[in-house]
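Shown here: the complex without one of its protein chains, the others still in place.
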């Protein structure tokens, strides 16, 4: 259950510190991952050697910066097996990517009577933008139900089949739930949506750095993710869109770099990806995101997935043994991603997090940007432990020991 | 004419390299500035020590990251003398900041019959968003004229007085022109606009890192700038907005972190700044932008401005002596910012840039995201040399020598 | 980090385990709701004003031990008080949770909240119920959200 790559932890400087006098156990990877040396170095190298504005420059530094920036785009296209680098739009992250589709696509295509479909367990970032798009257009937002009192049953596929009428213009769903750990059957969902002519949008924030991902095999129209959850820097993310859809889409933001001709009266747009990248892009972080792709592929995403799965299995078994614990999402032994969310009857998640922190264990407690789901499950918050490639079984033992101490303290 | 800070060039690793066998002379600061060691170090330190998601975390790393991120906000509020850190919204850069106002404010306040006012020499990023806002609302976009065949006369203030009718709801203008080098009398423009009840938006992309800037003294309502032009990293910028205006404004993007209550039916928003920062923010780059503020203030922004001014004066004198050169913007001796744009009758700007690059001199050639202005001046492109705190008089001599070689080659 | 027992004193644990005046107050003539959007804590305060005094007071909600205990302590300390008196008591609590200084004789059992000042992220938890109570006193039905307050 230790990472299958010897010394992989040495790649992550942040892991080698004490928190409250104890070696840090970082189990908040669902919120953001740590960064390997090679990604940090990519930033430093860019700023020390190549830094320049891109696209409109003809001097050496500007050409180097442009090549590196566009090279990162190509690298990321390759990482998700997109057909064309022009299908990769750099954004700040998942949230901005989804907003871009909700606004640009939503504004052009949604009208009263249309249905936008999503699920009962979306992150606020894949929910509120659709509420707004529905409100702006007069479309109706509907939710595919989640099965099970603890959300253990996943999406209700029978209900989905009923909901998927020709009125459905767009179906937005998460690949992996950041709260339940549920892995959605995304290729199947895309197939079903396509059958009624609905456009699909996948929130891949929790999957991109954790499992192999191939947009053409999945068959989605749009896919959104953040760099910071996949060993990349903050401030950079991606919207993948099928080229033919992107070329029909109006720009979301306007300004320098995305125009062909500008007069005082009007302006015309470049094709994708420039059309959607107004202003100076986040050059350095895009390049570092390319370095993150290299890092993850060098380890092997199938191996990362296997390690995540092994860790969460052990964690589920050990956590289930704790008295009074309620674990949400798929049951022990069922397929789930490398995170687990739980609640104690008598200790609030924030107290759990504060106590675990005293033991050097970093957890997340709260509604995980999933308020409606929490309410549906009769919870106000959970504590979440989320694993990544550098976590070890020993760290799970540290987690469990800390939880035992907490229970004892509050049982007092 | 050398930088008044001994060894300041040693702070910038990128400057110490050869380009095409010659020491780099970086005169493309109008496009982006280089980064001092302390800013690069801030990024590295964050990723090596504190990296974590902000706001919703209670463990040690998350609290450290939150404190550093909010500390950067306070630092930047202080840098521009904003009344309240909640008036500082982190964006990707100037372009996104202006789009945010154009969309959110424009959507709420503009209607047919209204006038949006801007000037004839705005960057595309402060022009196309207003075209779009006018188009979406039915408002009319009008331009304050630029005086002089070479744009040397600055804004036509008499024409402005005529244009500033009560129909004008918003007046957007640049602080410093990225093409002409003109410094607008921003406080006066804000005063005039306020007299007719118009909201003011200042594009401070070219001024923020170059001259002291005090939003309360200027009296603007909104002000936009980018980190990458002020020694900060790419991917981060700021929208300053007066608190009372921001609190009335609807969010532009929605998602995690900016909501109070979310149900399946609806959502409510936090106040500024969270309301405008949906999703995981660009934590690392915001912190590094705070470091850039520290760096610039340690040197002294008045001293930076004085150095810029001294350099551009020398450059104007030496360039004016070149045969067949046409310099646009304020005349030799008149007030202008630290950049100069020029054209030769017989050598196109792109050829100039390519030749100068062979001599190690980095320049920018093209329309500088100012197509309508170029057309107005009867130009298709210019070459621009833009200076910053680390440039020297010797570098201006290298520029002039290179331009002489180019003229000779093409006269050949 | 300070020892957690500073934060989770026995008074806090006791009030968390057995919150006083918890539940709806059938006779309430004022009610206000508080939200801590960063962490999802919620608190509704019910109170009955008898003339200018708080005749009775209760709370409902969910949140961490700090927020629950603080709300419970709040009900004990505000019962029988006028609005100005309540404001004064809250000023003392605010001082306490932000500075840790216990210099008011009349803080009594509230002194248990002093440990909060070493955990700035928890200050909002400790003040949530108080904000709701003050809003209820003002007859302000608007939801108190801790994000609009500087603490």
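Each chain gets a letter, A, B and C, in the order it is written, and its residues are counted from 1.
Operating definition for what follows: a contact is a pair of C-beta atoms (placed from the backbone, for glycine too) under 8 Å apart; a residue touches a chain by one contact, two chains touch by 3 or more.
From a predicted model like this one, the values you see are computed outputs, not experimental measurements.
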{"item": "Shown chains touched by the chain that is not drawn here", "value": "A, B"}
{"item": "Per the touch definition above, residue among A:72, A:141 or A:259 touching the missing chain", "value": "A:259"}
{"item": "Contact with the hidden chain (one of B:106, B:329 or B:366)", "value": "B:366"}
{"item": "Residue among B:37, B:109 or B:348 that touches the chain left out of view", "value": "B:348"}
{"item": "Among A:25, A:42, A:58 or A:128, residue touching the chain not depicted", "value": "A:58"}
{"item": "For subunit B, residues in touch with the removed chain", "value": "20, 346-351, 354-355, 357-358, 365-367, 371, 374, 380-381, 409-410, 412"}
{"item": "Absent-chain interface as seen on subunit A, which is shown", "value": "55-56, 58, 60, 63, 66, 259-261, 270-271, 274"}
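One rule holds in what follows: only the chains that are shown with their structure count from here on.
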{"item": "Remotest chain, subunit C as reference, centres from CA atoms", "value": "B"}
{"item": "Cα-centroid distance, subunit A relative to subunit C, in whole angstrom", "value": "37"}
{"item": "Approximate Å spacing (C-alpha centroids) for the pair subunit A, subunit B", "value": "32"}
{"item": "Separation of mean Cα positions, subunit C and subunit B [Å, integer]", "value": "46"}
{"item": "Of all residues in subunit C, the ones touching two or more other chains", "value": "1, 38-39, 122"}
{"item": "Junction residues of subunit B - those touching two or more other chains", "value": "56, 58, 60, 259, 261"}
